[in-house]
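Removed: one protein chain of the complex. Kept in place: all other protein chains.
The block that comes next holds chain A.
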Amino acid sequence: MSAILQVTELRKSYAGVHALDGVSFAVEAGSVTGLIGPNGSGKSTAIDCISGFQKRDSGEVVLAGNDITGLPAHQIARAGLMRTFQTVRIYERLSLRDNLAIAAQQFDPATWIDEFLRTRRYRQAVDKAEVRARELVELIGLKRYWEIETGILSYGQKKLVALAAALMPHPKIVVLDEPVAGVNPTRIREIEVALAALNRAGETFLIVEHNVEFITNLCHRVIVLDQGKKLAEGTAAEIHTDPRVLEAYLGMTPEMAEAEMRGAA
């Protein structure tokens, strides 16, 4: 396996406060990588800087061999990095179908001239996107909402729509910002299963999340941030027993954590 996303020495400060203080990590192709840390540890800043939604001060981001450092967000997306947002972002007044169609639109070769003339290239692009959209809708279990405005869906369902939209153009990596925050437990389980299935099908994920159980079940590797620095990195099991992580992130001793895990199981 090789690194699809390589982040090197990423730095960002707001008015003298170091939100990111030289963070480096890599995401392997085909893996699920978790990015965790207490509130204010720099997780969200990190993915905003990686995806171009914030300007980094210094550092380098390489996606599949291409330097994407400092590019505007839409170019980073075109390079193959799709992301979701912590507060769910979908087009609430468009149908599920249109939500997914727009997500793929920039990635097909059809121009407005093709559309105006209804060329073969346009029809093929639309058909291809439709097939992909139906597949994803099937997977997230929202088939019956196909033609319906997404605004009427529940919060958890909206998160699934955002996930499906991010997957539409077959991205190289999908960055999920708190995919299950505020979602009810049954639905969390569903999202977990869907993500695992997608990963088996070859999708690569970088997930920022607070829900430890979710991260533990899903991630091959976990990176822990604290105060803008990388505190630890390893498998979920390694992270769970790392005393520094327990201290900083969970605020408890290894014994307490042990008890917690037994309780959860």
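Note that in this section contacts are C-beta pairs under 8 Å (C-beta built on N, C-alpha and C of every residue); 3 or more make two chains touch, one makes a residue touch a chain; residues count from 1.
In this text, contacts and distances are computed from a predicted model.
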item	value
Name under which UniProt lists the unshown chain, selected from "Cd(2+)-exporting ATPase", "Chemotaxis protein CheA", "Amino acid ABC transporter" or "Pyruvate dehydrogenase E1 component, beta subunit"	"Amino acid ABC transporter"
Sole contact to the chain not displayed, among A:Asp98, A:Glu213 or A:Glu247	A:Asp98
Contact set of chain A toward the excluded chain (per top definition)	51, 53, 72-75, 77-78, 82-83, 85, 89-94, 98, 101-103, 105-107, 112, 115-116, 144-145, 148-149, 151-152, 165-166, 169
